[in-house]
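The complex is shown incomplete by one protein chain, all other protein chains being positioned as in the whole.
Note that the chains are named A and B in the order they appear, and that numbering of residues resets to 1 at the start of each chain.
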Amino acid sequence: MLSRRSVLKGAAIGIAGVAGLTACSGEDTAASAGGPKELVIGILAEPPSWHPAQTHVGHLLQPYQLAYDSLLLRQPDGTLKPMLATEWKYTDDAKTTLQLKLRTDVTFSDGEKFDASVVKANLENFKKANGKQVAMLENFASAEVGDASTITIKLAKADPAFEYYLSQAAGLMGSPKAITGTDIATTPVGSGPYTMVKAESVKGSQYVFTKREGYWNTSLQKWDKITLKLLIDVTARVNAIVTNQIDATLLDPNTRSQAEAAGLTLLQWPVDWNGLLLFDRGGKVCPALADVRVRQAINYAIDRESLVKNVAGGQATVTSQVFGPASGSSVEGLDKLYTFDQAKAKSLLAAAGYANGFDITIPMTPGDDVTSNYIKQMLGDVGIRVAITAVPAADYQGTIGKGTYAMARFNLFQGPTWVACNQLIVPKTLYNPFQSTNDVIAPLLEATRGAGDQVGEKGKAVNQYVTENAWFAPFYRANQLYFYNAKKLKVTEQVQMAVPSIYNYEPVA
Amino acid sequence: MLTFIGKRLASGVVALVVVACLTFVLLFTTSGNIARNIMGDQASEESVAAKAHELGLDRPLLARLGSWLWDAVHLQFGKSYFSEQQVVSAMVSRLPLTLSMVFVAIVLTALIATLLGVTAAVKRGVVDRVVQVMAVLGASIPGFIIGIVLVLVFAINLRWFPAVSKIGPTSKPSVWVASLTLPVIALVLNGIASATQQIRSAFIKQLELDYVRTLRSRGIPEREVLFRHVLRAAAPAGLTVLSLHFIGLLGGVVIIETLFALPGLGRLAVDATTQSDLPLVMGVVIYTVAIVVVVNLFVDIANGWLNPKVRVS
Partner (left out) sequence: MTQTLEITDIPVGQTGTVKRASVIGRLLRNPMGLAAVAVLLLIVVCALFAGWLAPFDPTRATNTVLSSPNGTHLLGTDSTGRDILSRLLYGSRGTLLSAVIAAVVAIGIGLPAGLVAGYYGRWFDNLSSWATNILMALPTMIVLLAVRAAVGPNVYVTMVVFGVMVSPGFFRLVRTATQSVRGELYVDAARVAGLSDVRIIGRHILGVVRAPVIIQAAMVCGIAISFQSALEFLGLGDPTAATWGVMVNDGFRTIFRAPLTLLWPSAAISLTIGGFVLFANALRDALEDQVKTKEKRKAAQPKTVSTAPVPDVAAVPATEHLLEVRDLRIQYPQPGGGRTTVVDGVSWFVDRDEVLGIVGESGSGKSQSVFAVLGLLPDNAIVANGQIIFDGVSTVDASTSRIDQSALAALRGRRISYIPQEPMSNLDPSFTIGSQLVRPMTRLLGISKAEGEKRALDLLASVGIKDPRRTYSSYPHQVSGGMAQRVLIAGAISCEPDVIIADEPTSALDVTVQAEVLDVIRDLQTELHQGIILVTHNFGVVADICDRVAVMQNGRIVEQGDVRTILRNPSHEYTQMLLESMLVGKKPLTRLMSDSATGGMK
């Protein structure tokens, strides 16, 4: 319920906003930056809570960037630059002690000052809050405040992805006073370039942010007003962008032509890989999968080219490895390791003793029935009889985690090397439900963990192993299809992120 | 009259409680994977278990039902599993949109259906046939198809209306009108057919009664017979038709809001269902049934007032 005061305040802002709008529309004859710069982005998912400890990745990182700064800033190409932290380095060879130097001129939107104790409070809170990305701070042991601008983080084990995490969810800094309260869940309180206009923001509909006065980095503050409009359905998004109700949004191969016909500009970059995860390398649920030849046969049975054409509308690159090019661990020849070769698949199956094929069940959620049908078809053509079970989206991850299925199809994002290892290969992760491990892969993983800057190189060995042993059956790396109105803005992609960082949207002069 | 209202109210409350319990028991069986769903794929099993405990998902059924009922009596409906939003505020923030759509739709339906139904009943012949054909068409084409056609033609092609809702908390009435026109049309078109048919039938039933002929024999002009007497007599049946229609509309908004990306109660129902967000689903069910109980109460009162046997007793 809106209190009277907030209604009045909202009305005041609303009137100002309307006046601003009308002023804008009346002044478009002005040559240079006349009138306020306003951006409307169509988003697919809304933050369940604005508490920085609840931040997620990709789509659910972008909104938080409006209100919160992170310790490190990740550039569009993935390099890390200073943000709230000016310098950082590991002070020991084991790479378990990270010392950061912090800015001193940053204040939060509620007036609180940013300093080392704030960093400590946020990190500890993040771990305690048990949010979706709590695993980022799995190895976080403690934070020691040196002086107001120095903090030393101790890790339990070396974590090559830790600095990356400090540019993501774990590195977001909220006001120390607010993060212990409950209001921050509905209204973000950060040190970021924008503040939320409560009166115009409605959960389930839209969030409106305006430029924050006194922000320490005006070069990152490119807009006067940004509205995030929640449009879960892709058809709603394309309808909205072709009628100019929104300026930028993510579409898909089915809606792409509509957007192009309306004259919108396409920005595409690969983020996810689409393919099968052959979980059951121990053969518990499906004995056949224990044999590496069977798993390889599955890889050979897939016609990746036609999947690229039919499912991804041509906007994808065929691949056989799960590590992406940006991670540094992708290996040249491995992309084309498994060609489409039904004869080879059948002979491998026969050699493994499955000349007559075998049965296997895979889960499917509404929305990926297209790919599932092709999988069923292609595997069926070499004798593997696939049964498909529909699983509600809400149960999908839980069911996978319980080890119900021997294999499943996923669209997963290809992050930096150690993130990928943590996501797919280490025994404890959700996507390794049978906790597959052995004497070969375990040491390779350890070596990668301790590799420091060499994590990309060391990761290649892991990549080689899992690809040659067909732990997975990747199909392709799909491109994100991001459309925007080039008359109004320019957008740059963010590597390994599903949507661009909010800093990558620039108004056109 | 007062006892009449009292009794109706009491039975409404009982209905609400029964529905709440049944729904809760029904949804309880799915809470197995909720914690994992909330925590996401990166969380460890321990943190998932911790979350499950935090939400009370590991307690026995009756205990949870009991606490839910106790809280509900105090108008505390809990918090969504997935967001930080209180169920009550989620409902309240979405009610105005949905209710305004539904009420406008029902008023329009009442007016048009009465007009067409009465005309068809009285004139018979060509008008009757046309109304019947319309009714068949309207009943045959599912609401979501009508909605899709409306969006494609009027929003995308002709650009007369916005394709997605523009309504915000500070929007002017004109924005509400622009954004809600197509959805309301879709809602009305879908149900007007059967409402017209039923009003027509009710009207014909009345026309066949003896007193109509006697009124005519008294020299009362036809228009007065129809609108002062027959319409009045057919009103209870008509109100019943419309109240049932209202209940149907509360279901119909689910599709329409999804199609037009309107942040209303129907949309919330779909999203909450997809995610198995138990508190929100309960909230939607309770609020919807409560609205129905209230509306039915008003209809019953109106019917009671219209019926002299009830009014004077």
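Heads up, the rule we're going with is that a contact is a pair of C-beta atoms (placed from the backbone, for glycine too) under 8 Å apart; a residue touches a chain by one contact, two chains touch by 3 or more.
Everything numeric here is computed off the predicted structure, so don't read it as measured data.
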Check: For the full complex, which residue in A:Ala94, A:Ala355, A:Ala390 or A:Val508 touches the chain that was left out?
Finding: A:Ala390
Note to self: Just to verify: which one of B:Val87, B:Leu150 or B:Val254 makes contact with the chain not shown?
What the structure shows: B:Val254
Next item on the list: Give the residue, chosen from B:Leu9, B:Ile141 or B:Ala302, that touches the chain omitted from the document.
Entry: B:Ile141
Item checked: Hidden partner chain, touching residue among A:Asn310, A:Thr404, A:Ser436 or A:Asn469 -> A:Asn310
Margin query: For review purposes, identify every residue of chain B that touches the missing chain, sorted by number.
Written below: 11-12, 15, 18-19, 23, 26-27, 29-30, 124-125, 132, 135-137, 139-145, 148, 152, 208-211, 213-221, 229, 232-233, 244, 247-248, 250-252, 254-255, 258, 269-270, 272-274, 276, 278, 281, 284-285, 288-289, 292-293, 296, 306-309, 312
Item checked: Where the missing chain touches chain A, by residue -> 234-235, 238, 254-255, 257-258, 306, 309-310, 364-367, 369-370, 372-374, 376-377, 388-392, 395
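The rule we apply is simple: only the chains that are shown with their structure count from here on.
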Notebook entry, point to check: Hey, how far is the Cα centre of chain A from the one of chain B, in Å?
Noted result: 39
Note to self: Show me the residue ranges of chain A that touch chain B in the complex, using the header's touch definition.
What the structure shows: 1-2, 10-11, 13-14, 17, 46, 48-51, 56, 130, 132-136, 138, 182, 185-186, 199-206, 208, 229-233, 236, 239-240, 242-243, 245, 392-395, 397-399, 401, 422-423, 428-431
Checklist line | Contact set on chain B toward chain A in their complex | finding: 30, 32-37, 39-45, 47-48, 50-51, 80, 82-85, 89-90, 92-94, 151, 155-156, 159, 162-170, 258, 260-261, 263, 267-268, 271, 274-276
